[in-house]
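Showing just some of the chains, left in place.
Chain lettering (A, B and C) follows the sequence in which the chains are written, and residue indices restart at 1 in each chain.
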């Protein structure tokens, strides 16, 4: 179990702050914390995501070795984000599927792609002890 | 405030699993959750860090636009990790310093570099409302 | 003690959404949750504040009978918002002062004014049982 007080923070490159705002706030429902000329900072599911204006955009994104996201403890929360992504027509890099079926590590997963080709994976494990 | 139940997860490239284990578990004090042939998964300060064996290592790492880490609510927790990093002689990419002094966003920060050139930043804000 | 799950919500009139954004997000450090043509919704210290575009602006604001704000349990959190308001030069309607001195209800209080003349009061009681 993690602390409610501390936050994980992740910095990622984006090619444009307005489209990043559109995707993460207007789309994915994250909250905008701060806006600067060269970056925006977000409350991303309780943690901090910083979108830096950058030219180092991944032109041909692959799921490995770099992606990030949230693993939900409850199926309801996973389903709600999946429904939101569908209703608001966010771009799926990978549709919802089951992985490692029949093994203890079995989980549901889908992957979104933001306008700067960053990949965001949402997961839900059948056995919550596998979340790490 | 984030949920205690859900976890953030981040996948990063490493060139070797044993040195990743050495840095994150024996060094930084994270807990090993699972070990596979091509990756290890860690309980990284309560969240999940997955180290994937990869050839896409950053040879010339820069703090922007990609890094990750933890922002501590309490100064004590920040100081403890800083002391640990010193005592166990982890590699500093950037020593501890104060940033944005005199502004509301003022915070302490130091950056470690793992054996695969991933950069890990630890922060502590004077005003906890700036953590996002 | 209130629930962490439910939120209080308050709708207020503003004459302009951009200046409301400037005051509440860039100034007071609240997070922007959603933006529509006629309103913005904010995560205001954990509760929801909705700023509706309206012509019913209070031209001569008085502290009674209408104002809203946050009562902090800890002195540190009160002081941090007071410092932020000073550093970012937000408009004070009433400077920080002590009220009901010598009585059990004694508390510190200061009042800010947003660009649409809404009054926001921050309080800290010596005896936390007086917070209601």
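Rule of thumb we're sticking to: a contact is a pair of C-beta atoms (placed from the backbone, for glycine too) under 8 Å apart; a residue touches a chain by one contact, two chains touch by 3 or more.
This is a predicted model, so every value here is computed, not measured.
Novice: Since every chain is the same sequence and 3 are placed, give me the total copy number for this complex.
Specialist: Whole-complex copy count for this file comes out at 8.
In this section, only the chains that are shown with their structure count from here on.
Novice: Fit chain A onto chain C over the CA trace and report the rotation angle, somewhere between 0 and 180 degrees, nearest 5.
Specialist: A turn of 180 degrees brings the C-alpha atoms of chain A onto chain C.
Novice: Determine whether chain B and chain C, two copies of the same sequence, contact each other through the same residue numbers or different ones, counting it as same when over half of the numbers at the interface appear on both sides.
Specialist: different
Novice: Where the CA atoms of chain A average out and where those of chain B average out, how many Å apart are those spots?
Specialist: Inter-chain centre distance comes to 18 Å.
Novice: In whole angstrom, what separates the CA-based centres of chain A and chain C?
Specialist: 31
Novice: Averaging over Cα atoms per chain, report the distance between chain B and chain C in Å.
Specialist: 35
Novice: Would you give the residues of chain C that are in contact with at least 2 other chains, written as numbers and ranges?
Specialist: 29, 31
Novice: Going by the contact rule at the top, pick out the chain B residues touching chain C in the complex.
Specialist: Chain B reaches chain C through residues 1, 102-104, 126-130, 132.
Novice: So in the complex, which bits of chain A are touching chain C?
Specialist: It comes out as residues 25-26, 29, 31-35, 43.
Novice: Which residues of chain B touch chain A once you look at their complex with the stated criterion?
Specialist: 1-14, 31, 33-34, 41-43, 45-48, 52, 54, 56, 63-74, 77, 105, 121, 123, 130-132
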